[in-house]
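Submitted below is the structure of interest, expressed as structure tokens.
Only one protein chain is missing from this complex, and each of the others stays in its spot.
Then we have subunit A:
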Amino acid sequence: MPNMSLEKVKMPEQAPDIRNKNFDEVAIGYTEEMAIEEAQRCLNCKHKPCVNGCPVNVRIPEFIEKVAEGNFSEAYKVITTTNALPAVCGRVCPQESQCESKCVRGIKGEPVGIGRLERFVADWYMKNGKDEVVKPELNGKKVAVIGSGPSGLACAGDLAKLGYDVTIFEAIHTAGGVLVYGIPEFRLPKAIVQKEIDKLSEMGVKVMTNMVIGKVLSIDELVDDMGFDAVFIGSGAGLPSFMGIEGEALVGVYSANEYLTRINLMKAYLDEYDTPINKSKAIAIVGGGNVAMDAARCAKRLGAEVYIIYRRSEEEMPARLEEIHHAKEEGIKFKLLTNPIRILDDGNGKVAGIECLEMELGEPDASGRRSPVAKEDSNFVIDVDSVVMSIGTSPNPLIRRTTKGLETNRRGCLIVNEDTMQTTREGIYAGGDAVTGAATVILAMGAGKKGAESIHEYLKNK
């Protein structure tokens, strides 16, 4: 008899007033008993709508059935047949718009906590599971993966399983892409990311850090001189956008990428690390996505009074519901329907405030979102000493500029055949944000997996 409770088993969390002063993980995770109880809410539907909502089609009812039986080890095996990074996805996927949005239990009451269960299983296995990593026999073919973010890791993992000799080239000094420089410790502990990467290394995947492809080696050199039979580009969309308003060059204005890189990758908030970060008294984060929520919650933990400035209303915010909810609980102030027009100078080249206009929502635009329109003479100033621009990113031009024959669209995204992920050049595949522009971890992983399949298709007969 399933557990017919309308609500998910509550996730134990650090209290808001405690967690907004530390970088430890906010959500503590289910115990075995909680996981079994939640798993019993699954009706094990025959048509499995949840699976279609998952970009990598995790066999959801099957793994949940194993959890309900208390067989966590088997549950892990079911998940990892299609998902290489369950501890990451269970934490950072926007489940409310993916698997859980399709859950039958969500029609009346809350859907099954699929993400929480996936996370529980992955964490349980990291602690208790016996990892017999089988190093597959090499098939003699070499594949280069550019970028060690979610798409590159997923692609490398799948190819290694198939016997390819895989080398990942990463530009910075630590592998993981946005998982290490972007998403903060309190949402995704870096030790977990490292464990997932270590697992790939045990499978034989080589990771070369400090290798900026397009500078130190070109894609053509990888193929012609170093003998790689195929290349997967998973270089992401890391180039930050600025608004182009007055005052963006003042001291105290950061891109979200810079702010988060200093904090997450360089650990600027810890004394023993050398990278500095200025502690703000009051800070404005401009934007409404997950990156904006991350930057805001980091700033709060560094002791600032934090404002999120977003030009539409809460309904249109692209951030995960849970992140918005967490941010509010932690004391972050939301200035909605507000658009910055100028950053003020204190006379010494530092930020003295941000001048904004009030907005109202007009007619829906082509994308279906109601576009914000400024109210006349509604100018007002928010008193801040720092500003973080979190209004989006686009793909870095380095690879497309240095590789002949790689076509891009006008936003600088690589053009691929969507069925095969092949770029406009034979043998070169791409996926993740480098193709779609800034999107989600799980979509990038899905693209990495698809890329691996196509590379296998391409190389097995070659």
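Everything that follows uses one rule, which is that contacts are C-beta pairs under 8 Å (C-beta built on N, C-alpha and C of every residue); 3 or more make two chains touch, one makes a residue touch a chain; residues count from 1.
Throughout what follows, contacts and distances are computed from a predicted model.
Missing chain, UniProt name from the options "TusE/DsrC/DsvC family sulfur relay protein", "Light-independent protochlorophyllide reductase subunit B", "Sulfide/dihydroorotate dehydrogenase-like FAD/NAD-binding protein" or "Nitrogenase molybdenum-iron protein beta chain": "Sulfide/dihydroorotate dehydrogenase-like FAD/NAD-binding protein". Contact with the omitted chain, checked across A:Asn20, A:Asn83 or A:Thr261, is made by A:Thr261. The residue touching the chain not shown here, chosen from A:Thr209, A:Asn379 or A:Asn417, is A:Thr209. From the set A:Lys21, A:Lys135 or A:His173, the residue in touch with the chain omitted from the display is A:His173, counting the whole complex. Counting the whole complex, the residues of subunit A in touch with the unshown chain are 171-173, 181, 209-212, 215-217, 238-240, 242, 244, 248-252, 254-255, 257-258, 261-262, 266, 272-276, 278, 349, 396-398.
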